[in-house]
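Missing here: one protein chain of the complex. Every other protein chain is in place.
Right after this comes subunit A.
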Amino acid sequence: MTSAASHDGLRIKGVTRRFPAPEGGIVTALDDVSLAIEPAEFFVLLGPSGCGKTTLLRTIAGLEYPDEGEVWLGSERLDVLPPYKRRVNTVFQSYALFPHLTVAENVSFGLEMEGMSRKEAAPLVAEALELVRLPEHGRRRPAQLSGGQQQRVALARALAKRPEVLLLDEPLAALDLKLRRGMQTELKRIQQTTGVTFVFVTHDQEEAISLGDRLAVFQEGTVAQVGTPQEVYERPANRFVADFIGETSFLTAERTDAGFRLRGGDVLPADRVSGAGDMGDTGGGGGEVTIALRPEHLVIGGADAPLHGVVRESVYVGSDVRVGAELAGGEQVVVRLPVGAAFPEPGTRVGLDVLPGRGWAVAS
């Protein structure tokens, strides 16, 4: 397939979309959302269900129209066009294959809509089925295929059109875990070989982090954060993002000259926490700060460790041991122990420390 990265990227400019709520009133599904998605990028829209990510995808496809705002693909304004005039294609969550057509006819459909005869489309159909590794299945009906195969046909059908942007709406949600892993690798390979811009909706943070070049985290119709997986994981913009992505313990602390004073009286030295300087008025001292801690950034130390707690549970999860501990002020934290470390019994008093700079002060 030829590279389709000929546009100057997809621009979402201040898109707002409101729906009448079933129980009356208005739900704002998208609230002034702006995004810049670059050519040939694997861009993930991540968020819990009902956060607006699918509405945004459907707005780009033309299956929803924005109440306010614009959608641009390069120099072309999309939001005023009907779906069948946009150079974007969608892979639906339910696959939405045409049950009355064979696999090859399904893939050929979009090309025929461009005015090609079925004969002219045939080589492109074969190429698309080759790309998704289903070259032998052209004459079958969708109902004769497994869920994973139907998924591939849906992908081939959209890719055969050589769209500039491919929209994928939770395409792997219906697959079991093992198939999903396999398809993630496939999707990444296909995205890289075709150079098509992928906009991928998911509520699965692991999927988002492993697939995306960049991701946008949605929170109740707004974009909470845009960044690379590493940026979003390591420097979450707020408590919601920190909580949604990965496992996080939160501590509320008061900023003092010595560091961060927790509820129980323990003081976490200032060098253990970063991000507080960006926090505006909380950076100057005296304010209240929420510190996000990842399990792998906490360590169990000796009696001289700054924090003190009691082990509540130790859970073996295969690759490591997760220890749940309760701090002096009653806060719950989770610590990941390295492989082979001793297993602290519940009830044991332990000292806890944070790796330098790995505590992350976030907006609540």
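One rule holds for everything that comes next: contacts are C-beta pairs under 8 Å (C-beta built on N, C-alpha and C of every residue); 3 or more make two chains touch, one makes a residue touch a chain; residues count from 1.
The criterion applied here is as follows: contacts and distances are computed from a predicted model.
Name of the non-displayed chain as stated in its UniProt record, restricted to "Cell shape-determining protein MreC", "Spermidine/putrescine transport system permease protein PotC", "Acetyl/propionyl-CoA carboxylase subuit alpha" or "NADH dehydrogenase subunit M": "Spermidine/putrescine transport system permease protein PotC". The chain not shown here is touched by just one of A:L63, A:A126 or A:V226, and that residue is A:L63. Considering the full assembly, A:P99 is the residue among A:P99, A:P123 or A:G340 that touches the omitted chain. Of the candidate positions A:K161, A:R214 or A:R272, contact with the hidden chain is made by A:K161. Among the residues A:D8, A:E114 or A:E130, only A:E114 touches the chain that is left out of the figure.
Panel shows subunit A; residues 61-63, 82-85, 89-90, 92, 94, 96-100, 109-110, 113-114, 157-158, 161 of it touch the chain omitted from the view.
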